[in-house]
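Okay, handing you the structure first.
Note that one protein chain is taken out, while the other chains of the complex remain in position.
To keep things simple, chains are lettered A, B and C as they appear, and every chain counts its residues starting from 1.
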Amino acid sequence: MNTLEESTVLDTKVLEMNMGPQHPSTHGVLRVKLKLDGEKVVDAECIIGYLHRGIEKISENRSYIECVPYYDRTDYIAAVANVYGFLLGVEKMMGIEVPERGRYIRIMMVEFNRIASHLLWLATHAIDIGAMTVFLYCFREREEILKLFEALFGARLTTHAFRVGGLWKDLPPGFEQAAHKFLDEFPARVDEYEQLLTHNRIWLARTKGIGVISGKEAIQWGLTGPPLRGSGVDYDLRKARPYGGYEEFEFDVPLGENGDTYDRYVARIEEMRQSRLIIQQVLKRLPGGPVRGKAPKIVKPPAGEYYSGTESPRGELGYYIVSDGSAQPFRVKIRPPTFIGLQALRRLVKGHLMADVIAIIGTLDIVLGEVDR
Amino acid sequence: MSNTMNFLKRIFLVDILKGLAVTFRYTFKSVYTEQYPKEKPKLAERYKGAPRLNNDPETGETLCIACDLCAQICPEDLIVVGSQRDPESRKKVLTHYTFDTSRCLFCGLCQEVCPTNAIELTQDFELATYSRSSMLWDRERLEKGWDRIEFGKNYHK
Amino acid sequence: MIENLIIYFLIPFIKIGAIVLILSGAIAYLTLLERKLIAHIQVRLGPMRVGWHGLLQPIADGLKFVLKEDIVPSKADALIFTLAPMISLIPAFVVFSVVPFGPPGMFEGLLRGILSRFLESASVERIVSNPIASGGFVTDINIAVLFVLSVSSVGILGVILGGWASNSKYPLLGALRSSAQMVSYEVAMGFAIISVLLYAGSLSLVEIVQQQQAGGWWYFFIQPVAFFLLLVCGMAETNRLPFDLPEAETELVGGFHTEYSGFRFSLFFLAEYANMITVSALAVTLFWGGWLPPFPNVPWLGFLGIIPPVAWFLIKVFLILYLFIWVRGTLPRFRFDQLMNYGWKVFLPIALGHVILYAAILAI
Partner (left out) sequence: MSKEDKTQPPSESGGEKSQESDSPESQPSSQAGESQEKKAKSSAKPAEAAKSAKTAKPSSSAAAKEKTDKPPAKPARPAKKKAPTYEDLVDDPLLESLQKKFSEGILSGQSFLDQATYTISLEVLHDVLLHLRDDADSDYDYLIDLTALDYLGDEKRFCVVYHLYSHQKKTLIRLRCAVAEGESVPSATSVWRTADWMEREVFDLFGIDFSGHPDLKRILLPDDWHGYPLRKDYDIKLQDQVWIKEHLQIRKTPE
């Protein structure tokens, strides 16, 4: 598409513009210092940290159990997946076994969370590009998932979903029926989004060829998750380094070809469908038994270190846990997928128009809680 | 053939008309909105909302045995349990209990560790107040609940 | 003497007053309609609290606008900043002076009834027979179409000046966008209208409607492409989605009216909706036969004449407004350069080709 590479005849002064931290489309408190030539972006610098709460420092002063609710608040859109990654690491270090039912329910809820997160992404991405109706439709479906969260975890957003060794409580009565009902209706809803967007010429014009990045370059920039897979790199931690029992389920990893905004969009849409398949497999094979394994009341991993990487909806979410053998972690380093992915914004927006900046921010699917921690 | 079809589809705005059809169908469908203050949502039984200090329904005495577990597990250290040893029975007796809802994560760890189900997070979720100091709940407020003590039941009318 | 006074002053003033009042009310309730419709498209309810199903919401909004603090940014050009909303609003209303909402002689009976109490029958007949007095329009000038085009483009000045005078970056970009956008789409829109004019052979809007009556066909059935062009360009002219770039709130926060608040903002707001109504009225007049019922010359459809002409006009305007809102609830937004591309590379050639084609057909 047109990247406006034609030389400008008239010399124009570079206009410096602050996008954010209060701007409707920066998904929180991201501030992008744009240098504009007319509407063409010459340079973009991200200024972050407005939401920095020092969660890594907080973790050093809490016990392993007490840390967990804070990780809800890094990526609050995918709180379940965030807690999951940390607990997998702790359990691995301590050699705690989670009963099969607990493992299955965890995977199911993480996948539900993935759908919910992608729905929120689609909603905001669409409204950034001007399709305001998709926003509400996505929120309607997300609401159903949040209701499931509420029924199981007792909270909608910052769920404090899992505990060391499994879950807090078993599924509430009626949960499976509600989940089935949602899953049965869901494909038709996704088709509707696609009718509104996928073939729409305006949507295509706004997303095809925007923010193109090759697979090799995407790896260089540390992109993970759908932004990386949109560029055709097959790297999904659920397949590459399976954790928590994902190898027991069948699903595809959707890949893009061109590495543009449209391919990332398609990859995420398809991922929602795949997550649904995983949940259906879980529900079909859900075994009985306890949901919480035997875990000590005081969690004290042995001295050592472990990097626990999981595939959060936004990409590779890593917890690098260093233990000195005490009840408080020596250090927990969170590897937030969007903090690292956001660096690439500068590279992606160069030469595009200002309106594309918004599309590209949307396609990176950032959550500022996670970027700033 | 398919090229001509595609061309015709493009000319006659088939993609846009499809989208319009979707939105048109929805225009007359039922709405999803909840009229919040009028219709209160039905929250899940497990919902972790406003804290409550439970009393024994029969005797009316507090269930809390002042074991201090909740205060220790709390990530934010916002629970303060005050206790006194009864000189006769040598049992710990609860003297005061404060819960700072302004800092609460609503993680539910306190109700999880409580051996007697004394502290419980209820389905009450309307916690907004006008001052910071009123977010510090003392024992009386924790036992009676929020609405009933501050504004009366009709506050959210 | 008194007759002329009545014809050229009293009756027009009454009509103008009525139109301004009705139009203001229509705009207010158009906002409500839009909010409600979009809400239902999006499975929401929309305004519900003020009045029954939010029926008093526009009044509450209006009050809020008036009572809000009127801020003029310290770095803004105060005079232009205050003038711009008016420049934007007034043309939107002025355009309505030539748009016919009813047939000539619409008020004949009414006028005769009232005037005969005060005047002698000869002068009553003189007044009544004058089309300006008794027609369903304020005035009927023979260059009405040109008048509409020129006056409505003055309104754009308000947008540009407002964005410029704010002395802020987002409004400036919005103003730049709107000036470019309006210029490009004005051309295509002009050509779309020209093909109608070729067919009708008149620049008077009343005449054009009468031609459609005489021909028996609305021009929509004869020139659907031109209608489509007019509609699209109208959306672009009125800054409606998918062409709402000057105020694209997800990009430019609010575009040209970012710095405006309170009453001045409400003027811009009114202007936008007034323009929507204007474009719809224009489209109805040019293509959907104004006040005419569908297929006016088909005898067995004669029962449609029961509905008064003004009602037909209003129904049609409503339908087009509904289309506008519906489209807004469905489509994403174009990018600036794509918008310009569409304007110059797609719509303009189509419009031009359309004009040439019809000219050729008419010549043969």
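Keep in mind that, in the parts below, a contact is a pair of C-beta atoms (placed from the backbone, for glycine too) under 8 Å apart; a residue touches a chain by one contact, two chains touch by 3 or more.
If you're wondering where the values come from, they're calculated on a predicted model, not measured in any experiment.
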Problem set entry | Contact partner of the left-out chain, one of A:76, A:175 or A:306 | A:306
Seminar exercise, completed: Which of A:91, A:141, A:263 or A:370 touches the missing chain? It is A:91
For this session: Identify the residues of subunit A touching the omitted chain, counting contacts across the whole complex.
Result: 48-49, 52, 54, 56-57, 60-61, 88, 91-98, 100, 103, 187, 216, 219-222, 233, 235, 240-250, 273, 276-277, 280-281, 284-285, 294, 296-302, 304-307, 309, 316, 318, 320, 322, 325, 330-331, 333, 335, 339-340, 342-343, 347, 372-373
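As a convention for this text, only the chains that are shown with their structure count from here on.
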Seminar exercise, completed: Centre-most chain by CA centroid is A
Seminar exercise, completed: For the pair subunit A and subunit B, the C-alpha centroid-to-centroid distance in angstrom is 25
For this session: Give the residues of subunit A that touch two or more other chains, as numbers and ranges in rising order.
Result: 133, 140, 196-197, 200, 202
Seminar exercise, completed: Residues of subunit B that touch at least two other chains are 16, 19, 22-23, 26, 32
For this session: Write out the stretch or stretches of subunit A touching subunit B in their complex.
Result: 62, 65-70, 72-73, 133, 140, 143, 147, 150-155, 158, 160, 163, 168-169, 172, 192, 195-197, 199-202
Problem set entry | Contacting residues of subunit C [partner subunit A, same complex] | 38, 41-44, 169-170, 173, 177, 241-242, 244-245, 248-251, 253, 328-338, 341
Exercise. Of all residues in subunit C, which touch subunit B in the complex?
Worked result: 37, 39-45, 48, 326-327, 329-331
